[in-house]
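Shown below is the structure under consideration.
Every protein chain of the complex appears in place save one, which is left out.
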Amino acid sequence: MHKAAKRIIIASFSLAVLLLVVCVIFSKQPFQVYALFIIKPFTNMRILRTIIENTAPLILCGLGVIVMFRSGNYSLAGEGQVYSAMLGTAVLARYLEIQNFSAGIELVFSIIGGTILAGVMSIPIAIVGSYKRDNVLLISFMLSQAIVFIVDGLIAGPLRDLSNNLVATASFAARLPIISSSFPLSIAPLIAIVATLVQWFFFEHTPSGIMLTLYGRNAVYARLQGYPVWIFSWIPVIIGGLLHGLAGSLIVTASYGRVIRGMSGGIGWNAIGIALIAANKPAFIPLAALLFTWLDTMTQYTSALGYISFTNTIVIKALILLFITSKTTEFHIKKRIPAV
Amino acid sequence: MNIVIAAVLSSFAILFPLTVGALISEKSGYLSIGLEGYLNLGAFLYFLLQTAMSPFYAFIFSACLLIVFALVFDSYSIIFSVDHFIVGLAINLLVSGLIPILSEQAFGTKGPIFRGESISRYVVQFMSNSTVYGGVRITDIVAMVAGIAGLIFLTKVPRGMYISVMGTNSRALEIAGISITQTRITATIATAFLASCSGVAMVGSLGAWVPNMSSGKGWIALVLVYLGQKSVIGILGSCLLFCLFQAFTMGFQKYSMLMAEFLMAVPYLAITIFIVIFSLKKRK
Partner (left out) sequence: MKELKLRSICKEFHSTKTKALIDVSCSFYAGSIHALVGENGAGKSTLARILAGVEKPDSGNILIDNKEFIFHNKRQAEKAGIGFVPQYPAVAKNLFVFEQLYLGHEPTRFIFTNRKECIRKSHELISTYGFSVDPLKKIADCSASEIREIEILQALSNNINMLILDEPTTVLEKHECAKLFQIIKNLRDSGKIIVYISHRVSEILELADTITILRNGKMLRNVEAHNIAKIELSKIVAGNIKEEKLQFASCNANANSVINVSHVITKEGGAGSLYDITFEVKENECIAIVGADGNGLESLENILTGFEKPKSGLVTYYGKSISSYTIKELYGNILGYVVSDRETRGLCFHESVLYNCLGKKLNTLDYKQCSKKCRQYAAKLMNDFLISGTLQAPIETLSGGNRQRLLLGRVLTENCRILLFANPFQGLDNSSRNLFCKKLVESYIHRKTIILLTNDIDDLYEIPWSKLFVLYRGMLYPYTGSSNSLSMEMLMTGVLHA
């Protein structure tokens, strides 16, 4: 069985068990809360819509992580890139709105602007990575932290909308188009699915994708085969940044219309989690993202009702990460393949 | 001037033992990604335990608990062949979720909890016209002594020397008949203990528990090891310089129009720029 499929199964099973444990420990009505988690998304269309809507940016971030990890660059800058793109998009959209541009132009240019901003944030990481990939980890985290502080400062300071008590930027009216009025889903999930297909095709069915995968595994091998190693040393980092940027832009333009302080909410770290669950395979990212988004959305719902809280589910995610990446839990469900 | 010295010492007391812990881990051949999580957990455990017992016993027990926690994950990494990078990420994530749960159970809140001077008294106070501008607390001394002890352990004690040999050439240990597993365990214990001391200093300096009060210090410690070229003098220097830089930045806040967040970003940006320039030069 495919490694990613095994990990999805292990993650789902672990999640189900750990959730039950959390419900039993922390909730006064554990089985009702548990049932709520499982059944509610299928009976409440608004919750289902929210889950699907929230999955889209996580899918894009996960795809960004895959591009970087597959090229051997372990970048932790996702959080900062998403956050900076959110701010860039909101500010540009508001500016274009004030300049009386149409909603369409406002959306297109603000999304492009936010995406490019996140891509620009990746340049220092790409420079360092092309010299020594080992340093990408630390510099990406430093840069991400710096960006988060700066964006926080801008939102709370010069860009703050003082007309209300929310620590947020001024809002803009334009929103992403809706696919269907009967089930009001924006085009963000569609964009995410298209991106998934493109990346799946790139990695599985193009020579460059295969070369990049091999480069990420063994750069010396790639060099000896005459692959374009210089390009591979920095372009994936930029593309990863652009994908994170697109995610941030879509979050803002899908429903919020503004950036609230702290809005990135750990999406960068979640993206790393789902990329690991999907074993760096783009085709499995939507499933892995759905798992996490379902968990987060239902936790939000149940915590509002006072049942369990967000922090419980963070623990669940951490334990899932450990379980799925353990080589001994990669058992074979249908048949044993002989060990090497 | 008192403010700057107080800020530097306070910051140094937190960062120094943590950086020594990061150095020990790096010397053993493993980058301790979970250091941020260790710091937060160590700080919280100390804060939790000193509500029920004396600060001394709280320190001992919190250090022991953190060491056990670190060993459990280290063993998990070895036994189940999980990459230590992923274990580190998982530790950071786990601790960020675990602490609010424990805090709510113990204190009824996930938010900040203030206990003031009772956590740690001043040993030396910096004063100006009867106003205290900080000083050196007992917890600061404990942390700095632990940091120095960590450096002495690494350089003067045989087991500490084995750790640096393991990171250089583990075959040399094998040929000398020294157990690599034992050496790795020693490194884990030392790193966790120093992270615990750092946490103690952090809680002592604020007199409170504030969620995510570490603010990335675990990661900064890793970078300082890299900037200090993984040497004893180097990390001392890089640690001191960073604390000085941070103190000036925070002090500058008083006189500047810039918001606190921008000033907090300055050290991170400075490190990033330095690493980028260093990489560009090396490429040439």
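Lettered A and B in written order, each chain numbered from 1.
Just so we're on the same page, a residue touches a chain if its C-beta (ideal position, glycine included) is under 8 Å from a C-beta of that chain, and two chains touch if they have at least 3 such contacts.
Please read these numbers as outputs of a predicted model, since none were measured by experiment.
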Residue in contact with the excluded chain [from B:Ser54, B:Ser81, B:Thr109 or B:Thr168]: B:Thr168
Candidates B:Met53, B:Val124 or B:Val157 - the one touching the absent chain: B:Val157
Contact residue for the chain not shown (choose from A:Ser12, A:Thr213 or A:Ser255): A:Thr213
Footprint left on chain B by the chain that the document does not show: 152, 156-158, 161-162, 164-165, 168-169, 171-178
Positions on chain A where the hidden chain makes contact: 204-207, 210-211, 213-214, 217-218, 220-221, 223-230, 337-338, 340
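In this section, only the chains that are shown with their structure count from here on.
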Chain A and chain B: spacing of chain centres that average the CA atoms, whole Å: 29
For the chain B and chain A complex, residues of the former touching the latter: 31, 33, 76, 79-83, 85-87, 89-91, 93-94, 96-101, 104, 110, 216, 219, 222-223, 226, 259-262, 264-265, 268-269, 271-273, 275-276, 279-280, 282-283
Contact footprint of chain B on chain A as seen in their complex: 26, 74, 124, 127-128, 130-132, 135, 137-139, 141-143, 145-147, 149-150, 152-153, 156-157, 269, 272-273, 276, 309, 311-319, 321-322, 325-329
